[in-house]
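With one protein chain removed, the remaining protein chains of the complex are shown where they sit.
== subunit A ==
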Amino acid sequence: MIFGIPVQAFLGQLLIGLINGSFYALLSLGLAVIFGLLRVINFAHGAQYMLGAFVAFLLLQYFAIGYWAALILAPLIVGLLGAVIERTMLSRLYNLDPLYGLLFTFGLALTIEGTFRYLYGASGQPYAAPSWLAGGTNLGFMFLPNYRGWVVVVSLLACLGTWLLIEKTKLGSYLRAATENPVLVQAFGVNVPLLLTFTYALGAGLAAFAGVLAAPVYQVSPLMGTNLIIVVFAVVVVGGMGSIMGAIVTGYMLGIAEGLTKVFYPEASNIVIFVIMAIVLLLRPAGLFGRDA
């Protein structure tokens, strides 16, 4: 017993919190990467997450392509789609107030979501976890469904991989330099517009990756993205978009906080992240890891 709550229930909710936190981390990471370079808040991030799950579902349905291939293919397809959108439309908005980017991607999200709701209805479609990860493992103190353990590990790896890509590689150094001063980087012969397209595709791909991971946990539904993205916005406000690591850490922290709230005060579990956001705004308006005011 921990604080009068059975250990099993406590750890179970902690695990759910960790799973949610994985998705918050992956999505807020993508938002931060896109915002860092493009100065656009990608409202369509939730729709791209949903697209990832749907691409996996459709690949299985029509081409009998399973989970493992989908885990690679779906991010590529959605990333490519993101690149096309960035090239043809989003890139026209860079010189304007960032609010226009938000409004444009909001419209994009509505269009994608509406289309899928029209085609597949509002109800969710089941997507089975691969047989290799079915079942669970008894850890002695709790029962761990294998797939959920896999989600936590893989998303952690994906977050770390992205962080390494940006902080430790040559490409990443170009990205960081272009964030600081795009004109100068362009003058050094780096193709900055291409870098912007790549960054948006990377962000969209990360969202799609999270979507494929989420497909067996939740149901594949057209509405799965938008409600999530609003919570992720709150996560981003708490973390501040100044640092990649900040986005990751905040995502996991708030996921766990949400899980623990479900144990102790379930009625507030829907709003706890928003309450934390309000408190952080009072104490540290720039966000926990934020540099910009």
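Note that in this section a residue touches a chain if its C-beta (ideal position, glycine included) is under 8 Å from a C-beta of that chain, and two chains touch if they have at least 3 such contacts; residues count from 1.
Just so it is clear, contacts and distances are computed from a predicted model.
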Query: For the complex's missing chain, which UniProt name, "Heme exporter protein B", "Amino acid/amide ABC transporter membrane protein 2 (HAAT family)", "Osmoprotectant transport system ATP-binding protein" or "Diol dehydratase reactivase subunit alpha"?
result: "Amino acid/amide ABC transporter membrane protein 2 (HAAT family)"
Query: Quick one: which of A:Q61, A:T111, A:S173 or A:N191 touches the chain that's been left out?
result: A:T111
Statement: Checked against the full complex, the residue among A:M89, A:V153, A:L171 or A:L194 that touches the missing chain is A:M89
Message: Among A:P6, A:G135, A:P193 or A:P285, exactly one should touch the missing chain; which is it?
response: A:P285
- request: Just name the one of A:L202, A:V236 or A:M253 that touches the chain not displayed here.
  value: A:V236
Query: In terms of residues, what is the contact footprint of the unshown chain on subunit A?
result: 35, 41, 89, 92-93, 96, 98-100, 102-104, 106-115, 117-118, 226-227, 230-231, 233-234, 236-237, 267, 270-271, 274-275, 277-278, 281-282, 285, 293
